[in-house]
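Presenting chain A:
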Amino acid sequence: MEFPLLSTILLAPLVAAFALCFVPKDDRETIRRGAAFATIFMLCMTVYAFFNFDTLEGGVQFVEKIPWVEDLGVCYSVGVDGISMPLLLLVGVIGISAVYTSWNTEKRPKEFFILLLLLIAGVTGTFIAQDLFLFLLSYELFVIPVFIMVLVWGSTKRLPKEFVGMKFIVFLLMGSAFMLVGVVMLYVNAYPAGERTFDFAALRMAGEMGHFSDSFQISTFPLLLLGFGSLLSMFPFHSWSPDGHAAAPTAVSMIHAGILKKLGAYGLIRVGVLLLPVGAKYWSPLIVTTAVMGVLYAAYIVMAQKDLKYIIGYSSVSHMGYILLGIMTLNATSVSGAVANMVAHGMMTALFFSQIGYIYERTHLRSIPELRGLAHYMPHLTIGFMLAGMTSLGLPGLIEFLPEFTIFVGTFGVYPVQALIAIFVIVFTALYVLRLLATLLFGPADEKYAEIPDEQGASMVPLLVLGAFIVGFGLFPSLLMNVINCGIEPLAPVFEQIANAPTMMGTMGGVR
Partner candidate 1 sequence: MMSFIEFMQLATHVGLHHFLLFSAILFAIGLFGLLTKKGLIPLLMCVELMLNAVNINLVAFNHYMPVPDYTGQLMAIFSVAVAASEIAVGVALAFRIYRDRGTVNVDELEKLKG
Partner candidate 2 sequence: MDAVFEQVHGLVAWGLAFANEYEAPALIEAGVFFLFAGLALLFACGVIFFRNVVHSALSLTATFICVACLYLSIGADFMGAVQILVYGGAVAVLIVMAIMLTRRDDMAHSNPSRGLFRHAAAAVVAGLFLLGMSAVAILSPFHSAPQSLGDAAPGLADLMLTHYVLPFEVAAVLLLMAMIGALVLAKGADER
Partner candidate 3 sequence: MMDFWAISIEIAITVLLLLTLLVDLMLPKESDRRPVAFITVIGLVSVFVFSLGQYHLSPSETFYLGLFIADNYSLFFKQLFILGMIFVVLFSLEYTHKFIRYRGEFYSLLLSALLGMCVMASANDFITLFVGLELMTISFYILVGFRMDKAESSEAAVKYLLVGSGSTAVMLYGVSLIYGATGSLDFVTICRNIHLFYAAGLAGVVLIMAGFFFKLSAIPFHMWAPDVYEGAPTPITALLAMSSKAAGLAVFMRVLYVAFPILGTYWMTLLAVISALSMIGGNIMAMKQKDVKRMMAYSSIAQAGYMMAAMASADYAGIKAVMFYATLYLFANVGAFAVLSVVEEERGGTTHGHLTGLSEASPMLAAVMTISLVSMAGVPPTAGFAGKIYIFTAAVDYGYVWLAFVGFIMSMMSIYYYLLVVRAMYRDLEQKETECARSIAPPFSVRITALLSAAATLVVGVWPDFLAKATNFASQTFMR
(Lines give C-alpha, C1' and ligand atoms only; values in the text may rest on other atoms or scores of the structure.)
Protein backbone atom coordinates (compact mmCIF):
# COMPACT_ATOMS: atom_id res chain seq x y z
CA MET A 1 0.00 0.00 0.00
CA GLU A 2 1.18 3.48 -0.82
CA PHE A 3 1.79 6.14 1.70
CA PRO A 4 -1.63 7.51 2.70
CA LEU A 5 -0.87 11.02 1.55
CA LEU A 6 -4.37 12.43 1.60
CA SER A 7 -5.24 10.95 4.95
CA THR A 8 -2.11 12.50 6.31
CA ILE A 9 -3.19 15.84 4.96
CA LEU A 10 -6.59 15.39 6.50
CA LEU A 11 -5.27 14.21 9.81
CA ALA A 12 -2.63 16.86 10.24
CA PRO A 13 -5.01 19.61 11.37
CA LEU A 14 -7.12 17.18 13.34
CA VAL A 15 -4.18 15.79 15.22
CA ALA A 16 -2.89 19.25 15.82
CA ALA A 17 -6.28 20.38 17.09
CA PHE A 18 -6.43 17.42 19.40
CA ALA A 19 -2.92 18.02 20.64
CA LEU A 20 -3.67 21.67 21.25
CA CYS A 21 -6.43 20.63 23.64
CA PHE A 22 -3.71 19.61 26.06
CA VAL A 23 -1.65 22.75 25.84
CA PRO A 24 -2.22 25.14 28.73
CA LYS A 25 -4.38 27.94 27.52
CA ASP A 26 -1.94 30.70 28.44
CA ASP A 27 0.87 29.32 26.36
CA ARG A 28 0.08 31.29 23.25
CA GLU A 29 3.43 30.78 21.65
CA THR A 30 3.20 27.00 21.64
CA ILE A 31 -0.37 27.10 20.48
CA ARG A 32 0.17 29.23 17.48
CA ARG A 33 3.39 27.52 16.58
CA GLY A 34 1.60 24.23 16.73
CA ALA A 35 -1.14 25.48 14.46
CA ALA A 36 1.40 26.96 12.09
CA PHE A 37 3.36 23.76 12.03
CA ALA A 38 0.28 21.77 11.15
CA THR A 39 -0.67 24.07 8.31
CA ILE A 40 2.85 24.30 6.98
CA PHE A 41 2.99 20.56 6.99
CA MET A 42 -0.33 20.47 5.17
CA LEU A 43 0.83 22.96 2.60
CA CYS A 44 4.00 21.02 1.94
CA MET A 45 2.07 17.84 1.51
CA THR A 46 -0.51 19.40 -0.76
CA VAL A 47 2.16 21.04 -2.87
CA TYR A 48 3.90 17.71 -3.08
CA ALA A 49 0.67 16.07 -4.11
CA PHE A 50 -0.06 18.81 -6.60
CA PHE A 51 3.21 18.44 -8.39
CA ASN A 52 3.13 14.69 -8.23
CA PHE A 53 -0.32 14.60 -9.70
CA ASP A 54 0.01 12.66 -12.90
CA THR A 55 -1.71 14.79 -15.50
CA LEU A 56 -1.15 12.25 -18.21
CA GLU A 57 -2.88 9.52 -16.35
CA GLY A 58 -5.70 11.68 -15.08
CA GLY A 59 -8.56 10.22 -13.12
CA VAL A 60 -8.66 9.94 -9.38
CA GLN A 61 -5.28 9.66 -7.79
CA PHE A 62 -3.79 9.06 -4.35
CA VAL A 63 -6.77 6.85 -3.71
CA GLU A 64 -7.38 5.28 -0.36
CA LYS A 65 -10.40 3.17 0.18
CA ILE A 66 -11.48 1.43 3.32
CA PRO A 67 -14.96 0.11 4.00
CA TRP A 68 -16.52 2.38 6.52
CA VAL A 69 -20.20 1.93 7.11
CA GLU A 70 -21.22 -1.20 5.40
CA ASP A 71 -24.96 -1.12 5.54
CA LEU A 72 -25.06 2.35 4.06
CA GLY A 73 -22.46 1.43 1.50
CA VAL A 74 -20.05 4.04 2.75
CA CYS A 75 -16.35 3.75 2.25
CA TYR A 76 -13.67 5.89 3.69
CA SER A 77 -12.66 6.70 0.19
CA VAL A 78 -10.39 9.62 -0.48
CA GLY A 79 -8.67 10.64 -3.62
CA VAL A 80 -8.21 13.68 -5.77
CA ASP A 81 -8.88 14.27 -9.38
CA GLY A 82 -8.12 17.23 -11.53
CA ILE A 83 -10.97 19.20 -10.07
CA SER A 84 -10.32 18.63 -6.43
CA MET A 85 -6.54 18.72 -6.55
CA PRO A 86 -6.28 22.46 -7.18
CA LEU A 87 -8.92 23.07 -4.56
CA LEU A 88 -6.98 21.00 -2.11
CA LEU A 89 -4.00 23.14 -2.84
CA LEU A 90 -6.19 26.14 -2.25
CA VAL A 91 -7.06 24.78 1.16
CA GLY A 92 -3.41 24.32 1.97
CA VAL A 93 -2.53 27.82 0.91
CA ILE A 94 -5.41 29.52 2.61
CA GLY A 95 -4.99 27.39 5.67
CA ILE A 96 -1.53 28.60 6.35
CA SER A 97 -2.48 32.14 5.51
CA ALA A 98 -5.38 32.00 7.89
CA VAL A 99 -3.18 30.81 10.71
CA TYR A 100 -0.65 33.50 10.12
CA THR A 101 -3.27 36.17 9.71
CA SER A 102 -4.50 35.26 13.15
CA TRP A 103 -1.01 35.17 14.55
CA ASN A 104 -1.67 37.88 17.07
CA THR A 105 -4.95 36.60 18.40
CA GLU A 106 -4.96 37.56 22.05
CA LYS A 107 -8.37 36.45 23.14
CA ARG A 108 -8.52 32.77 24.03
CA PRO A 109 -6.00 31.69 21.42
CA LYS A 110 -6.23 28.04 22.33
CA GLU A 111 -9.86 27.68 21.37
CA PHE A 112 -9.36 29.87 18.36
CA PHE A 113 -6.67 27.78 16.82
CA ILE A 114 -8.38 24.53 17.67
CA LEU A 115 -11.53 25.66 15.94
CA LEU A 116 -9.58 27.04 13.02
CA LEU A 117 -7.82 23.74 12.54
CA LEU A 118 -11.10 21.91 12.73
CA LEU A 119 -12.48 24.19 10.09
CA ILE A 120 -9.52 23.52 7.86
CA ALA A 121 -9.84 19.81 8.42
CA GLY A 122 -13.47 19.95 7.45
CA VAL A 123 -12.90 21.63 4.14
CA THR A 124 -9.97 19.36 3.41
CA GLY A 125 -12.15 16.37 3.98
CA THR A 126 -14.77 17.70 1.62
CA PHE A 127 -12.39 18.13 -1.24
CA ILE A 128 -10.69 14.81 -0.94
CA ALA A 129 -13.82 12.78 -0.33
CA GLN A 130 -14.66 10.32 -3.06
CA ASP A 131 -17.67 9.20 -1.14
CA LEU A 132 -20.79 11.24 -0.85
CA PHE A 133 -21.30 10.42 2.79
CA LEU A 134 -17.80 11.45 3.67
CA PHE A 135 -18.34 14.53 1.59
CA LEU A 136 -21.44 15.51 3.51
CA LEU A 137 -19.79 14.68 6.77
CA SER A 138 -17.03 17.16 6.14
CA TYR A 139 -19.22 19.55 4.21
CA GLU A 140 -21.09 20.71 7.24
CA LEU A 141 -18.24 20.49 9.64
CA PHE A 142 -17.84 24.21 9.40
CA VAL A 143 -21.03 24.95 11.29
CA ILE A 144 -19.85 24.90 14.85
CA PRO A 145 -16.36 26.30 14.42
CA VAL A 146 -17.67 29.15 12.34
CA PHE A 147 -20.48 29.95 14.69
CA ILE A 148 -18.32 30.00 17.76
CA MET A 149 -15.58 31.91 16.04
CA VAL A 150 -17.97 34.58 14.87
CA LEU A 151 -19.45 34.71 18.32
CA VAL A 152 -16.25 35.02 20.24
CA TRP A 153 -13.79 36.64 17.90
CA GLY A 154 -16.11 38.37 15.49
CA SER A 155 -16.96 42.00 15.30
CA THR A 156 -20.20 43.86 15.41
CA LYS A 157 -20.76 46.40 12.69
CA ARG A 158 -24.06 46.82 10.93
CA LEU A 159 -25.62 43.92 12.76
CA PRO A 160 -24.68 42.31 16.07
CA LYS A 161 -22.26 39.48 15.53
CA GLU A 162 -24.43 37.11 17.51
CA PHE A 163 -27.25 37.73 15.11
CA VAL A 164 -25.06 37.41 12.08
CA GLY A 165 -23.52 34.19 13.25
CA MET A 166 -26.96 32.76 13.71
CA LYS A 167 -28.14 34.00 10.36
CA PHE A 168 -25.08 32.60 8.68
CA ILE A 169 -25.52 29.14 10.09
CA VAL A 170 -29.26 28.85 9.92
CA PHE A 171 -29.36 30.12 6.37
CA LEU A 172 -26.73 27.71 5.17
CA LEU A 173 -28.19 24.81 7.00
CA MET A 174 -31.62 25.53 5.65
CA GLY A 175 -30.10 25.38 2.23
CA SER A 176 -28.31 22.19 2.99
CA ALA A 177 -31.55 20.68 4.22
CA PHE A 178 -32.82 20.78 0.66
CA MET A 179 -29.55 19.41 -0.54
CA LEU A 180 -29.73 16.55 1.93
CA VAL A 181 -33.17 15.61 0.69
CA GLY A 182 -31.78 15.59 -2.81
CA VAL A 183 -28.83 13.49 -1.78
CA VAL A 184 -31.00 10.99 0.01
CA MET A 185 -33.21 10.76 -3.06
CA LEU A 186 -30.16 10.18 -5.20
CA TYR A 187 -28.90 7.55 -2.87
CA VAL A 188 -32.19 5.76 -2.70
CA ASN A 189 -32.82 5.86 -6.41
CA ALA A 190 -29.37 4.85 -7.51
CA TYR A 191 -29.54 1.22 -6.54
CA PRO A 192 -32.06 -1.11 -4.98
CA ALA A 193 -31.81 -1.65 -1.24
CA GLY A 194 -28.89 -3.77 -0.25
CA GLU A 195 -26.63 -2.68 -3.07
CA ARG A 196 -26.68 0.96 -2.17
CA THR A 197 -23.56 2.97 -2.00
CA PHE A 198 -22.46 6.53 -1.51
CA ASP A 199 -19.45 6.12 -3.72
CA PHE A 200 -19.21 8.89 -6.29
CA ALA A 201 -18.03 6.62 -9.02
CA ALA A 202 -20.75 4.11 -8.37
CA LEU A 203 -23.37 6.81 -8.27
CA ARG A 204 -22.17 8.12 -11.59
CA MET A 205 -22.31 4.63 -12.93
CA ALA A 206 -25.90 4.46 -11.78
CA GLY A 207 -26.57 7.65 -13.65
CA GLU A 208 -24.97 6.27 -16.76
CA MET A 209 -27.03 3.13 -16.50
CA GLY A 210 -30.10 5.29 -16.49
CA HIS A 211 -31.19 4.78 -12.93
CA PHE A 212 -31.98 8.43 -12.64
CA SER A 213 -34.86 9.11 -14.93
CA ASP A 214 -35.09 12.48 -16.61
CA SER A 215 -38.03 13.61 -14.55
CA PHE A 216 -36.26 12.51 -11.40
CA GLN A 217 -33.22 14.50 -12.39
CA ILE A 218 -35.30 17.53 -13.18
CA SER A 219 -37.08 17.42 -9.88
CA THR A 220 -34.04 16.65 -7.77
CA PHE A 221 -31.53 19.04 -9.22
CA PRO A 222 -33.15 22.17 -7.77
CA LEU A 223 -32.83 20.66 -4.32
CA LEU A 224 -29.13 20.22 -4.74
CA LEU A 225 -28.88 23.62 -6.29
CA LEU A 226 -30.56 25.25 -3.33
CA GLY A 227 -28.12 23.61 -0.98
CA PHE A 228 -24.94 24.16 -2.87
CA GLY A 229 -26.15 27.39 -4.36
CA SER A 230 -26.78 29.01 -1.04
CA LEU A 231 -23.30 28.06 0.09
CA LEU A 232 -22.01 29.42 -3.16
CA SER A 233 -23.94 32.60 -2.34
CA MET A 234 -26.05 32.37 -5.42
CA PHE A 235 -28.28 35.33 -5.97
CA PRO A 236 -30.86 35.69 -4.36
CA PHE A 237 -29.64 33.35 -1.65
CA HIS A 238 -26.59 35.39 -0.83
CA SER A 239 -27.97 37.36 2.04
CA TRP A 240 -25.94 35.49 4.64
CA SER A 241 -22.66 36.02 2.94
CA PRO A 242 -21.72 39.70 3.16
CA ASP A 243 -22.99 39.95 6.69
CA GLY A 244 -21.09 36.82 7.51
CA HIS A 245 -17.90 38.23 6.12
CA ALA A 246 -18.38 41.43 7.98
CA ALA A 247 -18.96 39.87 11.33
CA ALA A 248 -16.48 37.04 11.18
CA PRO A 249 -12.90 37.23 12.36
CA THR A 250 -10.43 37.56 9.53
CA ALA A 251 -9.37 33.97 9.38
CA VAL A 252 -12.95 32.87 9.10
CA SER A 253 -13.67 35.41 6.40
CA MET A 254 -10.71 34.09 4.49
CA ILE A 255 -11.79 30.51 4.74
CA HIS A 256 -15.39 31.40 4.21
CA ALA A 257 -14.88 33.37 1.05
CA GLY A 258 -11.84 31.49 -0.06
CA ILE A 259 -12.91 27.94 0.51
CA LEU A 260 -16.42 27.50 1.80
CA LYS A 261 -18.03 29.13 -1.16
CA LYS A 262 -15.94 26.98 -3.44
CA LEU A 263 -17.24 24.05 -1.53
CA GLY A 264 -20.67 24.95 -2.81
CA ALA A 265 -19.43 25.22 -6.35
CA TYR A 266 -17.46 22.03 -6.03
CA GLY A 267 -20.48 20.23 -4.67
CA LEU A 268 -22.58 21.56 -7.47
CA ILE A 269 -20.20 20.14 -10.02
CA ARG A 270 -19.48 16.93 -8.26
CA VAL A 271 -22.94 16.05 -7.11
CA GLY A 272 -25.28 18.25 -9.07
CA VAL A 273 -23.92 18.39 -12.57
CA LEU A 274 -22.13 15.09 -12.71
CA LEU A 275 -24.82 12.96 -11.22
CA LEU A 276 -27.80 14.80 -12.58
CA PRO A 277 -26.67 16.21 -15.91
CA VAL A 278 -30.09 16.22 -17.48
CA GLY A 279 -31.57 18.02 -14.53
CA ALA A 280 -28.77 20.54 -14.64
CA LYS A 281 -29.32 21.09 -18.29
CA TYR A 282 -33.02 21.57 -17.80
CA TRP A 283 -32.61 24.31 -15.26
CA SER A 284 -29.52 25.89 -16.71
CA PRO A 285 -31.11 28.89 -18.48
CA LEU A 286 -32.77 30.02 -15.30
CA ILE A 287 -29.71 29.54 -13.19
CA VAL A 288 -27.44 31.19 -15.65
CA THR A 289 -29.74 34.16 -15.75
CA THR A 290 -29.92 34.49 -12.01
CA ALA A 291 -26.18 34.02 -11.80
CA VAL A 292 -25.66 36.92 -14.12
CA MET A 293 -28.19 38.99 -12.27
CA GLY A 294 -26.23 38.24 -9.15
CA VAL A 295 -23.02 39.28 -10.80
CA LEU A 296 -24.43 42.60 -11.83
CA TYR A 297 -26.49 43.22 -8.74
CA ALA A 298 -23.68 42.50 -6.32
CA ALA A 299 -21.33 44.65 -8.33
CA TYR A 300 -23.80 47.48 -8.10
CA ILE A 301 -24.10 47.04 -4.38
CA VAL A 302 -20.37 47.19 -3.95
CA MET A 303 -20.45 50.62 -5.51
CA ALA A 304 -22.53 51.88 -2.65
CA GLN A 305 -20.67 50.10 0.14
CA LYS A 306 -18.23 51.73 2.46
CA ASP A 307 -17.20 48.93 4.77
CA LEU A 308 -14.21 47.04 3.42
CA LYS A 309 -15.45 43.65 4.42
CA TYR A 310 -18.83 44.30 2.93
CA ILE A 311 -17.15 45.41 -0.25
CA ILE A 312 -15.19 42.23 -0.54
CA GLY A 313 -18.18 40.26 0.62
CA TYR A 314 -20.40 41.55 -2.12
CA SER A 315 -17.63 41.40 -4.63
CA SER A 316 -17.18 37.75 -3.86
CA VAL A 317 -20.90 37.29 -4.39
CA SER A 318 -20.39 38.88 -7.75
CA HIS A 319 -17.40 36.73 -8.59
CA MET A 320 -19.13 33.59 -7.46
CA GLY A 321 -21.76 34.47 -9.98
CA TYR A 322 -19.13 34.04 -12.69
CA ILE A 323 -18.30 30.64 -11.31
CA LEU A 324 -21.92 29.61 -11.20
CA LEU A 325 -22.30 30.91 -14.71
CA GLY A 326 -19.38 28.83 -15.82
CA ILE A 327 -20.64 25.72 -14.17
CA MET A 328 -24.17 25.99 -15.39
CA THR A 329 -23.25 26.69 -18.96
CA LEU A 330 -22.37 23.04 -18.98
CA ASN A 331 -19.58 22.73 -21.43
CA ALA A 332 -16.04 21.65 -20.89
CA THR A 333 -14.60 25.07 -21.51
CA SER A 334 -16.84 26.97 -19.18
CA VAL A 335 -16.61 24.41 -16.42
CA SER A 336 -12.85 24.28 -16.53
CA GLY A 337 -12.90 28.04 -16.38
CA ALA A 338 -15.16 27.87 -13.40
CA VAL A 339 -12.93 25.41 -11.60
CA ALA A 340 -9.87 27.48 -12.27
CA ASN A 341 -11.72 30.55 -11.19
CA MET A 342 -12.58 28.85 -7.93
CA VAL A 343 -8.89 28.56 -7.14
CA ALA A 344 -8.17 32.02 -8.41
CA HIS A 345 -10.94 33.74 -6.58
CA GLY A 346 -10.18 31.80 -3.45
CA MET A 347 -6.64 33.01 -3.32
CA MET A 348 -7.57 36.52 -4.29
CA THR A 349 -10.28 36.94 -1.67
CA ALA A 350 -8.16 35.35 0.99
CA LEU A 351 -5.44 37.82 0.24
CA PHE A 352 -7.89 40.68 0.36
CA PHE A 353 -9.26 39.59 3.66
CA SER A 354 -5.90 38.99 5.19
CA GLN A 355 -4.89 42.51 4.29
CA ILE A 356 -8.11 43.93 5.63
CA GLY A 357 -7.65 41.86 8.73
CA TYR A 358 -4.19 43.23 9.24
CA ILE A 359 -5.31 46.79 9.16
CA TYR A 360 -8.48 46.14 11.09
CA GLU A 361 -6.63 44.38 13.83
CA ARG A 362 -4.52 47.43 14.37
CA THR A 363 -6.91 50.28 13.83
CA HIS A 364 -10.31 48.70 14.40
CA LEU A 365 -11.40 50.63 11.39
CA ARG A 366 -12.46 49.22 8.13
CA SER A 367 -14.68 51.77 6.59
CA ILE A 368 -13.21 53.45 3.58
CA PRO A 369 -13.60 57.10 4.44
CA GLU A 370 -11.86 56.47 7.74
CA LEU A 371 -8.96 54.56 6.29
CA ARG A 372 -6.99 56.53 3.76
CA GLY A 373 -3.55 57.06 2.37
CA LEU A 374 -2.13 53.88 3.80
CA ALA A 375 0.50 53.65 1.09
CA HIS A 376 2.57 56.26 2.86
CA TYR A 377 3.31 54.13 5.84
CA MET A 378 2.63 50.60 4.76
CA PRO A 379 4.19 49.65 1.45
CA HIS A 380 3.82 45.94 2.05
CA LEU A 381 0.18 46.28 2.85
CA THR A 382 -0.18 48.39 -0.25
CA ILE A 383 1.38 45.69 -2.36
CA GLY A 384 -0.98 43.20 -0.84
CA PHE A 385 -4.01 45.29 -1.57
CA MET A 386 -2.84 46.14 -5.05
CA LEU A 387 -2.13 42.54 -5.86
CA ALA A 388 -5.50 41.42 -4.60
CA GLY A 389 -7.28 44.25 -6.31
CA MET A 390 -5.59 43.73 -9.62
CA THR A 391 -6.31 40.04 -9.46
CA SER A 392 -9.87 40.82 -8.66
CA LEU A 393 -10.34 42.95 -11.71
CA GLY A 394 -8.94 40.18 -13.83
CA LEU A 395 -5.60 41.58 -14.81
CA PRO A 396 -3.71 39.28 -17.13
CA GLY A 397 -0.61 37.80 -15.64
CA LEU A 398 -2.41 37.26 -12.41
CA ILE A 399 -4.30 34.17 -11.56
CA GLU A 400 -7.82 35.26 -12.22
CA PHE A 401 -7.55 36.43 -15.79
CA LEU A 402 -7.41 33.20 -17.65
CA PRO A 403 -10.19 31.49 -15.72
CA GLU A 404 -12.53 34.37 -16.36
CA PHE A 405 -11.55 34.43 -19.98
CA THR A 406 -12.22 30.74 -20.25
CA ILE A 407 -15.59 31.10 -18.64
CA PHE A 408 -16.46 33.81 -21.09
CA VAL A 409 -15.31 31.74 -24.02
CA GLY A 410 -17.40 28.86 -22.82
CA THR A 411 -20.43 30.95 -22.08
CA PHE A 412 -20.56 33.48 -24.82
CA GLY A 413 -21.52 31.04 -27.52
CA VAL A 414 -24.30 29.50 -25.49
CA TYR A 415 -25.82 32.38 -23.60
CA PRO A 416 -24.71 35.48 -25.48
CA VAL A 417 -26.88 37.98 -23.68
CA GLN A 418 -26.09 36.74 -20.21
CA ALA A 419 -22.43 36.51 -21.06
CA LEU A 420 -22.48 40.02 -22.43
CA ILE A 421 -23.76 41.37 -19.15
CA ALA A 422 -21.31 39.28 -17.21
CA ILE A 423 -18.42 40.54 -19.28
CA PHE A 424 -19.58 44.07 -18.98
CA VAL A 425 -19.37 43.76 -15.24
CA ILE A 426 -15.60 43.55 -15.53
CA VAL A 427 -15.79 47.29 -16.07
CA PHE A 428 -17.76 47.62 -12.87
CA THR A 429 -15.29 45.45 -11.10
CA ALA A 430 -12.50 47.69 -12.24
CA LEU A 431 -14.47 50.67 -11.11
CA TYR A 432 -15.11 49.50 -7.59
CA VAL A 433 -11.74 47.91 -7.09
CA LEU A 434 -9.96 51.01 -8.22
CA ARG A 435 -12.15 53.23 -6.14
CA LEU A 436 -11.38 51.09 -3.15
CA LEU A 437 -7.66 51.06 -3.78
CA ALA A 438 -7.54 54.73 -4.58
CA THR A 439 -9.23 55.87 -1.43
CA LEU A 440 -7.72 53.32 0.85
CA LEU A 441 -4.14 53.49 -0.22
CA PHE A 442 -3.51 56.68 -2.05
CA GLY A 443 -4.10 60.29 -1.53
CA PRO A 444 -2.71 62.52 1.19
CA ALA A 445 -1.12 60.91 4.21
CA ASP A 446 -2.98 60.69 7.47
CA GLU A 447 -0.83 61.11 10.54
CA LYS A 448 -2.84 58.76 12.63
CA TYR A 449 -1.51 55.78 10.73
CA ALA A 450 2.10 56.77 11.12
CA GLU A 451 2.44 54.75 14.27
CA ILE A 452 1.14 51.53 12.81
CA PRO A 453 3.88 49.19 11.72
CA ASP A 454 3.92 47.77 8.25
CA GLU A 455 3.49 44.08 7.69
CA GLN A 456 6.57 42.26 8.84
CA GLY A 457 7.53 38.74 9.75
CA ALA A 458 4.57 36.54 10.50
CA SER A 459 2.06 38.99 9.19
CA MET A 460 3.82 38.98 5.83
CA VAL A 461 3.30 35.27 5.41
CA PRO A 462 -0.17 35.44 3.90
CA LEU A 463 0.97 38.02 1.41
CA LEU A 464 4.03 36.02 0.46
CA VAL A 465 2.32 32.68 0.17
CA LEU A 466 -0.82 33.87 -1.54
CA GLY A 467 1.07 36.34 -3.66
CA ALA A 468 3.45 33.67 -4.84
CA PHE A 469 0.60 31.50 -5.99
CA ILE A 470 -1.37 34.33 -7.49
CA VAL A 471 1.52 35.50 -9.58
CA GLY A 472 2.95 32.07 -10.21
CA PHE A 473 -0.24 30.60 -11.52
CA GLY A 474 -0.93 33.82 -13.32
CA LEU A 475 2.26 33.70 -15.28
CA PHE A 476 2.41 29.98 -15.71
CA PRO A 477 -1.21 28.96 -15.88
CA SER A 478 -0.47 25.61 -17.37
CA LEU A 479 0.72 24.46 -13.96
CA LEU A 480 -2.82 24.86 -12.81
CA MET A 481 -4.67 24.29 -16.02
CA ASN A 482 -3.11 20.98 -16.91
CA VAL A 483 -4.35 19.54 -13.69
CA ILE A 484 -7.79 20.99 -14.18
CA ASN A 485 -7.94 19.82 -17.76
CA CYS A 486 -7.38 16.27 -16.77
CA GLY A 487 -10.15 16.66 -14.25
CA ILE A 488 -12.55 18.04 -16.80
CA GLU A 489 -11.66 15.60 -19.52
CA PRO A 490 -13.83 12.78 -18.18
CA LEU A 491 -16.71 15.21 -18.04
CA ALA A 492 -16.71 15.82 -21.73
CA PRO A 493 -18.87 12.79 -22.52
CA VAL A 494 -21.37 13.95 -19.97
CA PHE A 495 -21.64 17.32 -21.62
CA GLU A 496 -21.87 15.74 -25.00
CA GLN A 497 -24.61 13.49 -23.81
CA ILE A 498 -26.71 16.38 -22.59
CA ALA A 499 -25.93 18.68 -25.47
CA ASN A 500 -29.32 18.03 -26.95
CA ALA A 501 -31.23 17.50 -23.74
CA PRO A 502 -34.17 19.84 -23.36
CA THR A 503 -33.99 22.86 -21.13
CA MET A 504 -36.84 24.62 -19.51
CA MET A 505 -36.88 26.89 -22.54
CA GLY A 506 -37.19 23.94 -24.87
CA THR A 507 -34.36 22.43 -26.79
CA MET A 508 -31.57 24.86 -27.30
CA GLY A 509 -30.31 25.04 -30.80
CA GLY A 510 -27.09 26.34 -32.15
CA VAL A 511 -24.90 25.24 -29.31
CA ARG A 512 -21.42 24.76 -30.47
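In picking the candidates, the idea was that all candidates are chains of the complex that A comes from, given by their letters.
Note that a contact is a pair of C-beta atoms (placed from the backbone, for glycine too) under 8 Å apart; a residue touches a chain by one contact, two chains touch by 3 or more; residues count from 1.
If you're wondering where the values come from, they're calculated on a predicted model, not measured in any experiment.
Screening 1, 2 or 3 for touch with chain A: in this complex the touching candidate is 3. Those residues of chain A whose C-beta lies close enough to touch candidate 3 in the complex are 67-72, 111, 133, 136-141, 143-144, 147-148, 151-152, 162, 165-166, 169-170, 173-174, 176-178, 180-181, 184-185, 187-188, 193.
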